[in-house]
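The complex is shown incomplete by one protein chain, all other protein chains being positioned as in the whole.
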Amino acid sequence: MTAYLAKRLIIAAVTLVLASMVVFAVMEILPGDPARLMLGFNASADQVELLRNQMGLNAPLVLRYLHWAGGLLSLDFGRSYTYSVPVVDLVRERVVVSLPLALIALALSTVIAIPVGVFSAGRQGRAGDTLAMGAAQLGVAVPNFWFALMLIYLFAVWLRLVPAGGFPGWNAGVWPALKSLLLPAVALALPQAAILARVARSALIEVLNEDYIRTARAKGLPYSAVLWRHALRNAMIPVLTILGLQFAFLLAGTIIIENVFYLPGLGRLVFQAITQRDLIVVESVVMLLVAAVIAVNLLVDFSYAVVDPRLRGRQ
Amino acid sequence: MTMRVDLPDETLAGVLAKAFGNRSFLIGFAITLLVAAVALLSFVWTPYDVTKLVIADKTEAPSVAHWFGTDHFGRDILSMIMVGARNSIAVALVAVGIGMGVGVPLGAFAAARGGIADEALMRVNDLVFAFPALLSAIMITAIFGPGAVNAIIAIGIFNIPVFARVARAGALAIWPREFILAARAAGKGMTEITVEHILPNIATLLLVQGTIQFALGILAEAGLSYVGLGAQPPMPSWGRMLFDAQTRMVTAPWMAIFPGMAIVITVLGLNLLGDGIADILDPKSRRQR
Partner (left out) sequence: MSLLEIENLSLVIGKTPILKDVELAIAPGEVVGLVGESGSGKSMTALTIMRLLPHLARASGRVTFDGIDILAAREDQMCALRGDDIGMVFQEPMTALNPVKTIGEQVAEGIRWHTKASRAEAEERARKMLDRVGLPETKFPLSRYPHQLSGGQRQRVVIAIACALKPKLLIADEPTTALDVVLQAQILDLLRDLVSENRMGLLLISHDLAVVTEMSDRLTILRSGEVMEAGDTASTLSAQRHPYTRELALASMHMPARPKTHQAGSAKPLLEVEGVSRAYPGRRVSLFRPAQPVRAVDDVSLTVEPAQSVALVGRSGCGKSTLARMILALDKPTAGAIRFRGETITGKSEAALKPARRDMQVVFQDPYGSFDPRQKVEKLVAEPLHLLEKQPAKAERREMVAHALDEVGLGPRDMDKYPHEFSGGQRQRLSIARAIITRPKLVVADEPVSALDVSIRAQILDLFAELNQKLGIAYLFITHDLTVARAMSDEVLVMHEGKIVERGRTAEVLDNPRSEATQALVAAAPDLHRAIARRMQEQG
């Protein structure tokens, strides 16, 4: 492995550990005693104290952190205060909604954005470019939850093509489940696609001004061949960066979108847990989302090395 | 990755002349001005009083009396949008202020100092970026309680690393320039060089980022209010209006359409303004046309 990849891996690991400390610390300073919350306000002080001991809440801070972090590593997230079931079961139920949603949205946004970006960069300043970038400019300005409401109005209320919300579960069949994820995915994806298309276009235009593009033209390659063979790969780096950032944004975006569409996903779970002060669930889900973001960023860093030989070290 | 910063070599008159020829800038500036004017106007006049509930007029469709219709309490949507603009602008503006005020000095310092200070800042940045911003904003407002002030803080905190990153990248591109070496040879210290040479030369970058963060702040505020963690009723806010509209999409779609359009137009205006400023002041983008 090259020094570059090793460094990124170490940074990701350090970031993950630091993030877990931050999450743990935030939960520590929060008002409210978990034991008290679980037992309700009628419980006696003795009962609360007993549960605190059982839950290990009276142990020293460092030990509690290590215990919690160790639990995370073995997928033992603890028990939900409000649902009284292992958090991992809650998460497992919800992740099958959120993850497909985020992935479909990411795929959709990439599939729309890259061709639009290439199209626009190739017709810089002409009518097609102006139109596409005008649409992108508008897309960037649209809040996804409002866009979701408009989609519901149009496709569910008016045209009655898809359900307005809810999730039948994957047991109901792949197609009904996918159908109920379609509108949420579009609502998430289009504003992101607008951003990505703008980035792809400007990255391409920047690359097209480079000297090596002129060298390629001087070889006799026509403009379109230069665009596809030389420019696109070089323009991928900023595009990958934005894709990485968008994944984090999509994960967070699911919180609101899942609320709009009444989807039983992670976002909805964490949102409900926050309002119910079910801290152990909040902790776990936040940690999970943070780990996902860090993993995706690491993936992006690795893909830089695939695109750019300069990062692969000397041969 | 390094960043290319081309230094503009323009006089004020030249910049103004270009501003008047730039479509993005003109439209963006006009929209931004309009939104700001509407927000200011709402302090002295709105078509209807937004604090008064007129149940008799509830969920009325747009008409001559109520251009944008009324909500489920009979309040005039147009008036609420006008008052809501204040909240959106104030939250986003202060959040940008927090981000710039803290982030720019941090980024400039890290770039000037280099070494461990720089590495530490970058690692903290990585850490903050690992938390999906909206999720964390929801956590922060949930912990400290919902409300406009906590929304500002939550959004502001996430602006800090953004500005730190932009300031650092811009400053790093300028530090190796010969005029900085000349200033060092003239005995200028790190702080003097940062204030006299670095900051004026990255001001454009920061201004453009400022408009972007302003626009994102408006979107974020709307999102927080939408989930009930932003400005609290009866204070009208665009996000909250959309939340109220959600369950009434079938009967009163106008309750959702107009506040959403207010958000879109405001954000669009700010983004166009940012694009315009970047076009006018950044010679690199000018080369591309």
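In this document, chain identifiers A and B correspond to the written order of the chains, with residue numbering beginning at 1 in each.
Everything below uses one rule, namely that contacts are C-beta pairs under 8 Å (C-beta built on N, C-alpha and C of every residue); 3 or more make two chains touch, one makes a residue touch a chain.
The model shown is predicted, which means the values in this text are computed figures rather than measured ones.
**Q** With the full complex in mind, choose from B:A61, B:V149, B:L181 or B:V250 the residue touching the hidden chain.
**A** Per the contact definition at the top, the residue touching the missing chain is B:L181.
**Q** Can you work out which residue in A:L51, A:A69 or A:L221 touches the chain that's missing from view?
**A** Candidates A:L51, A:A69 or A:L221; residue touching the omitted chain: A:L221.
**Q** Quickly run down the residues of subunit B that touch the omitted chain.
**A** Residues touching the hidden chain, for subunit B, are 7-11, 177-179, 181-189, 196-197, 200-201.
**Q** I need the residue numbers on subunit A that touch the omitted chain, in ascending order.
**A** That gives, for subunit A, the contact residues 1, 3, 6, 210-212, 214-222, 225, 229-230, 233-234, 307-310, 313-315.
Quick note on the criterion: only the chains that are shown with their structure count from here on.
**Q** For the complex, which residues does subunit A have touching subunit B?
**A** 11, 14-16, 18-19, 22, 26, 30, 124-125, 137-138, 140-143, 145-146, 149-150, 152-153, 157, 205-206, 209, 237, 245, 248-249, 251-253, 255-256, 259-260, 270-271, 274-275, 282, 286, 289-290, 293-294, 297
**Q** Taking the touch rule as given, give the residues of subunit B at its contact with subunit A in the complex, in rising order.
**A** 1, 123, 126-127, 129-135, 138-139, 142-143, 215, 219, 222-223, 226-227, 242, 245-246, 249-250, 253, 256-257, 259-260, 263-268, 271-272, 275, 287-289
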